[in-house]
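This report refers to the structure that appears directly beneath it.
Showing subunit A:
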Amino acid sequence: MAIFNYYPQTLSPDWPGGYWLHWGVFVVIILVFVMAMIMGFIWFERRGLGRFQVRLGPNRAGPFGLLQPVADAIKVLIKEDIIPAKGDKLVHWLAPVVAFVPALMIFAVVPFHDGALLADLNIGILYVVAVSSVGVVGIFMAGWGSNNKYSLIGAMRAVAQMVSYEIPLALSIIGVVLIAGSLSMNSIVEAQSIPFILLQPLGFIIYFLAACAEINRTPFDLLEAESEIVAGFHIEYSGMKFAMFYLVEYCEVLAISAIITTLFLGGWRGPLLPPFLWFLIKVFGVFFLIFWVRSTIPRLRIDQVMAFAWKCLLPLALINLVITGIEVIALPPALLWTVMFLNLAIVVLLALLWSKFFRLGGGRVEV
Partner candidate 1 sequence: MAIKTEPFVINVGPQHPSTHGVFRMRLTLDGEVIVDVEPVLGYLHRGIEKLAEGRTYTQNIPFTDRLDYLASMSNNLAYVLAVEKLAGIPVPERAEYLRVIIAELQRIASHLVGVGAFLNDCGAFMTPLLYMFREREKILDLFEMVCGQRLTYNYMRIGGVSHDIPAEFLPALDRFVTTMPGFIDEYDQLLAENEILLARAKGVGILPEELAINISASGPVLRGSGVRWDIRKADPYSVYDRLEFDIPTGSVGDCYDRYWVRIQEMRQSVRIIRQAVEQLPPGEVRTEVPHLLHPPVGEAYGHIEAPKGELGFYLVSDNSIAPYRFHVRAPTLINLTALRDMMIGWKVADAVAIFGSIDICLAEVDR
Partner candidate 2 sequence: MTLAFSGEEIASQVEEHLPGSIVDSSQDSLVVNSESWLAVATFLKDTPGLDFDYLTSITAVDYYDYFEMVYHLTSLKHNHSLVVKTRCYEREKPSLPSVVSLWRGADLQEREIYDLMGISFDGHPNLKRIFLWQGFQGHPLRKDYL
């Protein structure tokens, strides 16, 4: 783990310069790590889904099917690369790249270990939110450049959904930031003497749901809803470009798992085991939760998704923000456990209240 501790803790004022060599090495390490993790995730999800659905999942390629992602990758890469005749070729070609780069860039600020990150930006979490909001452009370019009606519907859904869910997402992060008193990811981890999921249960729920929507996971996977718009924005993609989108999907899941781990689950902190291992365990735990949800519940409709963001998550996020602000100012840090139970009680109360006031579906959609 020496490599992770090589980097100095503070940044020079002229931070983009002076560390090119270190950056190069670290970027390669992150790339390799992300690719390996994505393969692990793909295998883990497919096997896990298989077990959820009383079947085995991939088990032929390699021991326990561990090489299945490799087989998939080879299969996908030797496919013909199709470009729609009337599509916008440049946009079609650029879209996977535009979608892929931000997903990868998020990892620059993820602390895998104490101080083990590419750049301990003092705006860390803001950087994450900002960068991940660029990904939607790639999806939109894919939908537009394909010149396909399904992909256009998928892209429209993507834009509406992602713009809406960014707001509760950011607001729920602010609660964490208020408690930690820093935007830097590493400082947030260091501030977590107890995981913030206990101090911010509502924030965690909101962040989890909004993040699921941001990365198009069930029940918010409307933009690639198979049963409705077939594959949504990447319907016309094949070969390498499709593989890029596939990677983006898992890269984003990995990123979101890592961020949830960092923000709410105490990051690399944990007893006994080495920090890096703790980080991995938590990331896999979050991912397990994500695909467990995927295996169980159906998909929402687009207007329900939007209403859920605006009518349910946004007010809850605001309430959470206000409550957290009051707690941070008014309550002394010694009362940590009191705050915890208070927050849990608030969550239960809000859940009961919202189930009374908030309803959607049931009625006819207004045209």
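The rule is simple: contacts are C-beta pairs under 8 Å (C-beta built on N, C-alpha and C of every residue); 3 or more make two chains touch, one makes a residue touch a chain; residues count from 1.
On the choice of candidates, all candidates are chains of the complex that A comes from, given by their letters.
Computed from a prediction, not measured in an experiment: that's the story for all the values here.
**Student:** Any idea which of 1 or 2 touches subunit A in this complex?
**Tutor:** None of the others touch subunit A; the one that does is 1.
**Student:** List the residues on subunit A that touch candidate 1 in their complex, please.
**Tutor:** Contact set of subunit A toward candidate 1: 49, 52-55, 149-150, 153, 156-157, 218-219, 221-222, 225-230, 294-304, 360-365, 367.
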